[in-house]
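The complex appears here without one of its protein chains, the remainder shown in place.
Moving on to chain A:
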Amino acid sequence: MSSEATWVPRKRRGAELVLTVMAVGLAIFAYCAVGLGAEGRVPAGVVGLAVTLIAVAVAANLLIRRFAPYADPVLLPLVLCLNGLGLAMIYRIDLGYEERRDSWASLAPNQLMWTGLGLVAFAIVLTVIRDHRRLQTLTYSFGLAAVILLILPLVPGIGENIRGARIWISLGPFSFQPGEAAKICLAIFFAGYLAEKREALALAGRRVIGIDLPRGRDLGPIIVAWLVSIGVLVLQRDLGSSLLFFGLFVVLLFIATERAGWIFVGGLLFVLGAWFGYLQFGHVRARFDVWLNPFADPDQNFQVISALYGLAHGGLLGRGWGQGSPELTPFGYSDFIAASMGEELGLTGLMAILLIYGLIVERGLRISLTCRDAFGKLLAAGLAISLALQVFVVIGGVTRLIPLTGLTTPFLSQGGSSIVMNWAIIAILLRISDQTRRPAPAVQAVGEDEATQVVKL
């Protein structure tokens, strides 16, 4: 870590602006192509939309110039690109449904509004949190908030059961998935807790069969985290979030303690949990059976099969915007949007989208690597890896690499809570990045780290 002290990063805000305009341009072209492909004409109001989007993109760039001038220049364009492509696909599926159904409430305008709110959340996080380390002082508050958010859907009156999973709350006209917010709160809590306890976890304890087990009181919260994730699975029937929270925690534990044993322990607990779920819950078992053999029951497994047919029909180059039939797959605008992309943009387009996700994750991990404080490191790594896990679980599920679990596809899926919270995550990553790449006050942190090195000897 010491070599980085002399490195003075460039801001690259101009490059960011160019990339941002390109990303927005891509989204606008996609929007036009949808109209041309599906209806043979450019959608009405495209000019207004284009002007608004470009204005928003430039505003975001100015905001970063002002509040996080040293932040990573690639993240914002990447995310805007995904968000824009998602909007175009949701609009495309709106058109598909309007053609086939008598009534269909358009989702795209709603998604556009949520994207706007997402950017507002982005701006608020970036302006209010001027130093990410201040979040560490609120570690346990965030932990409590996470638990409350996870419990909310279970509260009678505001909790809602939608499609078999109890993960929604409705307040007046708004429906919200608190799990998305809980994900951020948990990441902050885990990062703060582990940054504080990492020495104790790593050094104090006994060695059993080659694994260094920590002391019981240090282990407590870990067990609690595992139980919470199992609780989410049991009470809310939300397999995906359960997997995500648990994975996030195990990964952060591994980073904090540098002990690979945690990965094995976590893996073992995961297998036990999965086995328990398979034995106890019909819906988990059903998901698993569908994965192994979807064609055994074509009517029951219609969604998965339709997604596969869509992907195959797309082939290498895709049917083209507006020229496939992604509306045939139920929820082709949310959980299954990756299959819709694969159908219309082909293997080529799906690869590009996966690469964009890969770049976002890579940028997040790079921020984590260069970050000088343990909390920032853990938080950035946690957010980046949870994004990677989420993408793997949902796109892997849709393309039948792994059993299907319900998770949103970050930035692409239709859904307000997901969009807003993911924009907030990007804002946090940019904040940490800005802190890390800012030139001046680095020397002190390095000194602290050297002291730890002495203890290790």
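Details
Quick note on the criterion: contacts are C-beta pairs under 8 Å (C-beta built on N, C-alpha and C of every residue); 3 or more make two chains touch, one makes a residue touch a chain; residues count from 1.
Operating definition for what follows: contacts and distances are computed from a predicted model.
The protein name that UniProt records for the chain not on display, among "HTH luxR-type domain-containing protein", "Alternate-type signal peptide domain-containing protein", "Penicillin-binding transpeptidase domain-containing protein" or "M1 family metallopeptidase", is "Penicillin-binding transpeptidase domain-containing protein".
When the whole complex is considered, the residue among A:Val51, A:Met113, A:Leu272 or A:Leu401 that touches the unshown chain is A:Leu401. Note that of A:Ser368, A:Thr405, A:Ser418 or A:Thr436, the residue touching the chain absent from this view is A:Ser368.
Residue A:Ile255 is the one among A:Ile255, A:Leu383 or A:Ile425 that touches the chain not shown. Residues of chain A that touch the chain left out of view are 1, 99, 251, 254-256, 258, 260, 295, 298, 306, 308-316, 324-325, 328, 342, 346-347, 350-351, 354, 357-358, 361-362, 365, 368-369, 374, 377-378, 381, 384-385, 388-389, 391-392, 395-396, 399-401.
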